[in-house]
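Note that this complex is displayed minus one protein chain, with the remaining chains in position.
Per-chain residue numbering starts at 1, and chain names A, B, C and D are given in the order in which the chains are listed.
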Amino acid sequence: QEDTRPPLTVGVNTVRANFDPGLALGNVDLPITYNMFDTLVARDFSKSKDRTSYELVPGLAESWKQIDDRTMEFSLRPDVHFHNGQPLTSADVKFTFDRILDPASDYVEARNLLKVIERIDAVDDLTVRITTKAPSPILLQLLAYHTSEIVPKAYFESVGESGFGQKPVGTGPFDFVKLQPDESIDLKANDSYFRGRPTISRLTFRSIPEVSARITALANGEVDIVNSIPPDQLKAVESLGCCKVRSVLMNHHFIQYNTYNPVMADVKLRQALNLAINRQLLVDALWDGKATLPHSAQYEAWGPELYDPNRPTPPFDPDRARQLLKESSYKGQPIFYVTHPVYYTNGVAVAEAVVQMWKAIGVNASVRVDEGWTQLTKDNPVLTARNSSDWVVPTDPAVTLYMTWSKDLWKDEAHFDELAEEGETTLDRRRRHDIYQKMIDLFEEEAPGTYLYRAPEFYGVRSGIQWLPNTEYTMDFRPDNIHFTK
Amino acid sequence: MFFISRALRSALTLWAILTIVFFATRLTGDPTGFLMPPEMPEAQRIELRAKLGLNDDIATQYLRYGEALLRGDFGQSFFSKRPVVELFMERVPNTLLLTVPAFVLSVAIGLCGGLWAALRHNSLFDRSLTTATVVMQAIPNFVVGIATILIFSLSLRLLPSGGMGTWKHFILPVITLALATCANTAHLVRTCMLEVLAQDYMRYARSKGLSPAVVVLKHGLRNAILPVLTIMGLQFGGLVAGAVVTESVFAWPGAGRLVIDAVMKRDFALLQFGILVFSAAIIFANLLVDVAYGLLDPRIRER
Amino acid sequence: MSIDIRVSEPIVGETEDKLVLAPPRRGRPPAARIISLSILFLMILLALAAPAITPHDISEQSLLSRLQPPVFAGGTDDHPLGTDHLGRDVFSRLLFATRTTLFIAFAGVFIGVVAGTLGGLISGTLGGWADQCLSAVVDAQAAVPTTLVALTAVALAGTHPLVLVLIIGFSDYYRYARIVRGQVVALQGRSFIEAARCSGASPWRIAMRHVLPNTFSPVVVLASLSFAEIVVLESSLSFLGVGVQPPNVSLGSLLGEARNYLISTPWLAIFPCVVIVMITVAAATIGDWLRASLDPRSRT
Amino acid sequence: MKQSELLRVENLRTYFYSQGRTVRAVEDVSFSVQQGSTVCLVGESGSGKSATAFSILNLIPKSMGRVVAGKVLYGGEDLLRISQRRQRTILGNEIAMIFQEPAAALNPVCTVGEQIAEVLRTHKQCSAREARRQAKAMLDRVGIPDAQRRLDDYPHQLSGGMRQRAMIAIALSCRPKLLIADEPTTALDATVQSQILGLLHELQADTGMALLFITHDLSVVAEIADRVLVMYAGRIVEEGDVMQIFDDPWMPYTRGLLKARPGLHSGDGSSRRLSAVPGDPPDLANLSIGCSFRPRCCHAAADCAYRPPDLETVRGHSVRCMHWRQIVEAAGEPEAVL
């Protein structure tokens, strides 16, 4: 019978060439993979109004139970089929993780995230047991993350890693049809999706790298939804009359100082720099007021047990900053703010603005644009500060704090690391709260960096489409999140 | 034989290009920064480097690459994990779809415009064309591209803003691409034609009582086209380079974007092969030009 | 349709000498040259004096007054050409951008001309193996699209203006080398070169004294065209994200920054575009004129 | 011998414009060509010979210059004022021209055969095959060996002499009434030159066409001319029958030219010095008012500088010199050049 559901076209930055969920972890991949794959544990964003937090709910696993501190058993949902018709079994789950955990595999990033997993055992066809190396409070979070999206063993083995990346098969709401890298990827509705029949017949992601072109395509109706609208273009989009702007808060942007650098080694200087930044001005001017100021390195979504709403947002106090600067050992040495030319929305603009603010308190700062900025090592003489962003999902301080800050630019990290390791293996909630608050205290004191704001991401949506973005670059087109009104 | 020596020389040229690119990329870039998000710890990066074979010393890498080349293996992309040859073969037709019509259009416009301007030397048309050519060459491709999108797509809603698909999708990128080079061609045709017009054989042709069309087209253009031809080989190179930018503006899934991506992400194998393909294309275009030149200019044939 | 090379028009009646004796207008009127020359001169002057005359520091931001329109579109006198996305003065930035771009273009052309001319001269004069090798290098470079070479090189070597200049210069030199070599080879057959050999001039002396000056014309023309191309190349690099980087500004980087604002604040792109066009048109005109005036035959 | 006039040029005046200067290349030139006769136009380089020829055919490119005044009467029509279409039916058909440099005038990218056939097809509406056949016949006629093969040769494959013959073949293919030959032998070797001159003479006798022969070589004139026009600085300075010019030159310039020639049988013994015409040819863009030969003339008097001399005609022999009578008398008969 005829499919009366409308098709949907989404204009995105770019459509890359590989959709193996173990590899396709870039911001530009997530909107697409999320609609083809599912995880054992799913995230339900609908509980939070602004969709910045989620609840963990059953996904491909119907239920799970803790066997002991290090073991969890998952019962798989029966009657789930991959797009190619094969039923989902425990073997697929085991394969999914084994392929990543194999030290010889290419899944370096994914393996790093899932390194806590020791073993996967298929108990029977629909039961798997996951054993961790140590007690892990965040195992479920990790299983809900994109790296853990389940792939079909038989098919994967038959086409191999690169073949799978080209023609992915999952259990998700949309079934891969065709990929034209750098142009588009076509998906069609998976009508036997276990959460219900999708509300759109076809889903196409079109690559439109130029902002103007992306907006034009939206205005023309060539696409229904676009992502990555720079804040300055919001008015232009709204004034088109045919579209609405949707926004959602994403991750924190922060500045990281290279404390190995003899100049930056002085904590007073770092504190002065932190105090000199007028974050609210950045938010108002560059983010159309839509960004928020964080309460230090915390996400509210950690939940009341871990999140401390009483922590202040980073203060702006240029006088105090000047004072601290005077007290510090800083003698006008050059301070370079290294940033990537395009990686972050407003990245360069913020860099220039911050440098300007630093100059205002008498710091000899300047911007260095370097598209190799992630590779700058601690002994690089140029690197004194750089911008970066943290992890918002998996939403747990074990990820957010440790993955972000136990990195190599912070010299006095030993205690911080110890705490982090403890936090990673402690199941007790109260204890974790203390550990992480302690870590944040440490961070605030030592000031190896500073949080700027929590950046929003803007989407343009044609009127008549009801759709909401999540606090993550995923774009969710599951049946419950997209509806058409006419 | 001419061709064998040409081919040998071209092969040598390509090898030189490849070698330079190989060393330049490896000495200055590290793709792992692009393979993982900035949030990843350093240890992972080193592991990844090892995995990609980037920790060996560069001579070893070069030998390994050379050996693979001899087996016809150009390597695979770090990112998509696919053989680069395959990646390119997917894209090259798209680029050709863009560059060939643009080339034809550009030559057609250039030829007619240049011819007309030369015939009406110092007329208003001639002067405007001369000015227009300089102006056209001065405006970057991407500005033209975005401007046409805003005009024809956003304001007039006549044409799609980008991507491939129907014939309508071709119009803007092809025009954008053609504009830059057609100005050049027109200018060149004009100059050459002016020179030819001053030749004795043109006057002689007229003294035979031939019609103006015969004089201009048969006696004039056939001679004027020769130097234009040589430049057209180079123009093709310019077009290919222009395609790199135009493809980005119009979201055209061509080989140019692949190479840009490769450059930006230090996808070595892809970059090397990409530059190889582009260079080979240009060398081939120039070879074609030489052949055409030989066919059109009897004076060359005997040499 | 009547065609230029054809006949002179039939003469109508008797001719008045006055009318006839005035030569018909030919070539570019000198007015264009004067205008071009003054434009380029003005640009250079403005560029040189930029630090002194700009009303604002180029990185002086005013985040609260961002994206203000130019004065003729309702802006304020303080920012005659409006402000950019960080509230910086567009006029000041334009001046500095012109300065950078002119520097890159001049220096790039200079390097290209010097390297290319020397290469071509050596290649053409020595002949044999040296010629073969140099020609092979030149061929290799001609085979790779300049944008790609520059893109790769800049991506690898960094985006400092000096690096840019070097890369741009060297990615362009092969064209001069080709032209000069061709010219040198062509000149070898001219009898004034033979005459010089006959008077015992060394090959080096012949190259420098007799050949080199005769290669000026085509080189000047090419250089004036390259000038435009370099400006465009630089902005293409900016577009691709590897051009001149903040806090430096160039016309290309202004355009690159402005491209996201084409819908909402198009003037940000229009100003640098206009300047680019003015510079390149002026350069081409002057190149034309230089070539003519370098040629002793046309001097009176 | 009764001859009728074929072409009459009246007060032709052609100026070139270059670099803001006006070059008066042809200044008030009048002459006529009788049917079947040979008129030689002599003059040194730059004296306006070619310009005259091109003006007659209205072939001065507009971008370079203009025919400013004058009439070219051919069969009652003024070639300068008839329509383009009409002009094309005459050019190449009734009046043909051989250019000075065959290497430059033949189109390098068309075969010789094509270039001959083209004229035939334009003017005689032949089929391609017929045109080719006639083209071959013409090449045979002008003495090119292996004509069939040469039809498909390109100009650069021919020797200088053959190229010139190919031009002659093109010019004669429509049996013109008037052939204008612009220095057809200048670039050729002595032996080839004599072949070409012989050929032209023969063809002229066959077809009865008139020949306007342009040259700077007085010995060629001696060889073929019926009537001679001597040009200097854009003007005709002397005109007469060939015998009048050689036996009794009036104009000092003509006299100088005749005397300056090295004779094959002269100059032995003591002095081999030639009697040179002093000075250099004038610049046509900067002519003074007076006689343009004055700066080089050993007989120049003060009044030569004030006004241009008129062309004076006595017994069909014209001269443009104010003092010619005195000069001729003073010099007596010029010594016979042998």
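Operating definition for what follows: contacts are C-beta pairs under 8 Å (C-beta built on N, C-alpha and C of every residue); 3 or more make two chains touch, one makes a residue touch a chain.
Following the convention adopted for this analysis, contacts and distances are computed from a predicted model.
Entry comment: the absent subunit's protein name, as recorded by UniProt, is "ATP-binding cassette domain-containing protein", drawn from "phosphoenolpyruvate--glycerone phosphotransferase", "proton-translocating NAD(P)(+) transhydrogenase", "ATP-binding cassette domain-containing protein" or "HypC/HybG/HupF family hydrogenase formation chaperone".
Considering the full assembly, D:Ser275 is the residue among D:Ser127, D:Ser275 or D:Gln326 that touches the omitted chain.
For the chain left out of this panel, the touching residue among D:Ala104, D:Cys126, D:Ala222 or D:Ala331 is D:Ala222.
Of the listed positions D:Cys126, D:Leu197 or D:Ala331, the one in contact with the omitted chain in the full complex is D:Leu197.
Residues touching the missing chain, restricted to chain D, are 44-45, 145, 159-162, 189-195, 197-198, 216-223, 225, 242-243, 246, 253, 256-257, 260-268, 272-278, 280-281, 296, 336-338 (touch as defined at the top).
Summarising the interface, chain C meets the missing chain with residues 190-192, 194-201, 205, 209-210, 213-214, 216, 295-297, 299.
FYI, only the chains that are shown with their structure count from here on.
Chain B has the Cα centre that lies closest to the mean of all protein Cα atoms in view. Taking A-C and A-B together, the pair of chains sharing more C-beta contacts is A-B. One inter-chain figure worth recording: chain A and chain D are separated by 90 Å, centre to centre, where each centre is the mean of the chain's CA atoms. Mean C-alpha positions place chain C and chain D at a centre distance of 49 Å.
Inter-chain spacing, taken between the CA centroids of chain A and chain B, is 39 Å.
Within chain C, residues 2, 4-6, 26, 155, 241, 259, 262-263 each touch two or more of the remaining chains.
In chain B, the residues touching two or more other chains are 29, 121-122, 146, 150, 154, 197, 203, 206, 212, 248, 264. If you check the complex, the residues on chain A that touch chain C are 210-212, 215-216, 230, 232-233, 235-236, 281-282, 284-286, 341-342, 348-349, 351-353, 355-356, 366-371.
In the complex of the two chains, the chain B residues touching chain A come out as 29-30, 32-42, 44-45, 47-48, 51, 76-77, 79-82, 87, 90-91, 94, 146, 149-150, 153-154, 157, 160-164, 248-254, 257-258, 261, 264. Against chain B, the residues of chain D that register as touching in their complex are 54, 57, 59, 61, 63, 84, 87-93, 96-97, 99-101, 104-111, 118-119, 122-123, 154, 156-157, 170.
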